[in-house]
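Sharing a structure below in structure tokens format, with a few things to ask.
Shown here: the complex without one of its protein chains, the others still in place.
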Amino acid sequence: MKKIAVPLFATLAAIGIAVSVYQVFYVAPLEYSYNEAGKFNGSSLFFNQKIFYFHVGHAFWLFGAVFVSGISSIGFLITRDPRWDDVASASTDVAVAFGAVVLVTGSIWGKAAWDVWWQWEPRLTMSLLLWLVLVGYVLVRKFAGPSADRIAAGMAIFGMVGVPFIYKMVGQSSHPAAGSQGVVATLPPGERGPFWIAVASFLCWYLALVISRVQSTRAEREVRELRERGLDLGVLQ
Amino acid sequence: MTALDEVQIRGVAKRYGHERALAGVTLELTAGSMCALLGHNGAGKTTLLGIVSTLVRPNTGTVAYRAKGKAVTGADVRREIGMLAHASLCYGELSARENLALIAGLYDVDGSPPAIEGALDRVGLDKKARDRAARTYSRGMLQRLALARALLTRPSLLLLDEPFTGLDRGGALALGAELGTLRDAGAIVVVVTHDLEAIAGRTDHVAILRRGQLVFEERGSYSYEQLKDVYHRHAN
Partner (left out) sequence: MELLRHAARVAWKDLRIELRSREIVYTMVFFGALLVVIYSFAFPNDARAIRGSVPGMLWVSLAFTGTIGLGRAFDRERENDTMRALLLAPVPRLAVFLGKAFATTVLVLTVAVVCTPLLALFLQAPLFAYPVPLILVVILGAVGIAVIGSVFAATLLKVRSRDVLLPVILYPLLVPLFVAGTSCTAALVAEIPNFDAAWYWIQFLGIYDAAFLVLSIWVFESLVIE
């Protein structure tokens, strides 16, 4: 099982993304609106709306990754087994990359929809804040020295607990711009298929990346342990 | 307050990130003995002491504390531990008396002025200094205060991490003698040190760590020459 996991998910992701691209550009309807007089309304999104699929696809798993990190960090603090920590740190690394995608695609979409490169609308704000917590985690792991795993685990747990508060906070303080809660439910029918395919593909992509990182960390650890045993036995220098 | 009479360290291992500090150490400590824990820097002595003092959690392995055959856990273990390290573990802004009063409160032992004065008398801390802030003390005075602090709670497990550094010859030998007295009174004493002379003739248990592993362990009396010899043979 372990050996095929990465190639399996990577292949699924590749297929999924290829299919998504096709679906997004050829199957999903183009979004545009007409004003009252029945004339075409020029200020609509057209192709820029397509970025929505990649944006939200990554955003789903940005959030998922935060919870995966938080829960495996709890496992790590309880058991101190480094395997939990491997998962937490791999998930966070991937989440940082996904988060960057979410923020950049969100910004592009924002430019198209509201003509500004940044807008403090609820979900972008939330993504940014989560992303900052995740970047903090990565920095802590890098610079906190020998106990970095424990400290970062603490941060991941606190970050996870903070998610509902960030959610409530952005709901209240920003004006409900384009992108309120019901977006997925209110998707026009033609768009739902491509949307879920995109989400599923990015899940496979996330899993492929995380599992591959975890495997590589474990391999490194095994090599280190072997080397230690060799040194202990006097076989190595 | 039941005095500990046995500490069993079994298969204890600790990693810090990628560094392996300890690898499967098994050691047994008994009442009325002084164990010298020796080894080069980085061999894992401080980590092992940290684990025995409950401040460090091992990745694998256990430490079992017993008093009269019954297991002792949690805060009750800490109540029995006295620690003397290179740092004084005392607040510089507080005076000697205030530091001891604080400890007495935290450990729930007699913190009345006579008890505190008695503890400070026992270590020979200058009476005039007892109300000055501890950061004005000399190194020797600070060591005395640290010792008074460690002994105030009448610990049955005494852990010392390089207690002789910074002391002159006379001070080191006097401390060594004090430790011998405590051992004779039934305490479990563990000393991590490089100063073999100060503990020569007093230890009855020697354990040597190298790269996180226990490479030598023996009970018996050791003279200075014997300690040096055994150290050179095994610590490298």
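In order of appearance the chains are A and B, and numbering begins at 1 in each one.
Keep in mind that, in the parts below, a residue touches a chain if its C-beta (ideal position, glycine included) is under 8 Å from a C-beta of that chain, and two chains touch if they have at least 3 such contacts.
As the structure is a prediction and not an experimental result, all values here were calculated from the model.
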Selected from A:71, A:112 or A:144 as touching the chain missing from the view: A:144
Hidden-chain contact residue, picked from the options A:104, A:161 or A:231: A:161
Subunit B residues touching the omitted chain (full complex): 16, 50, 53-57, 75-76, 78-79, 81, 83, 85, 87-94, 102-103, 105-108, 149
Positions on subunit A where the hidden chain makes contact: 77-78, 129, 132-133, 136, 139-140, 143-145, 147, 150-151, 153-155, 157-159, 161-162, 165-166, 168-169, 172-173
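Keep this in mind: only the chains that are shown with their structure count from here on.
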Residues on subunit B engaged by subunit A in the complex (per definition of touch): 15-20, 23, 57, 59, 211, 213
Complex contacts: residues of subunit A adjacent to subunit B: 80-82, 145-149, 224, 228, 231-232
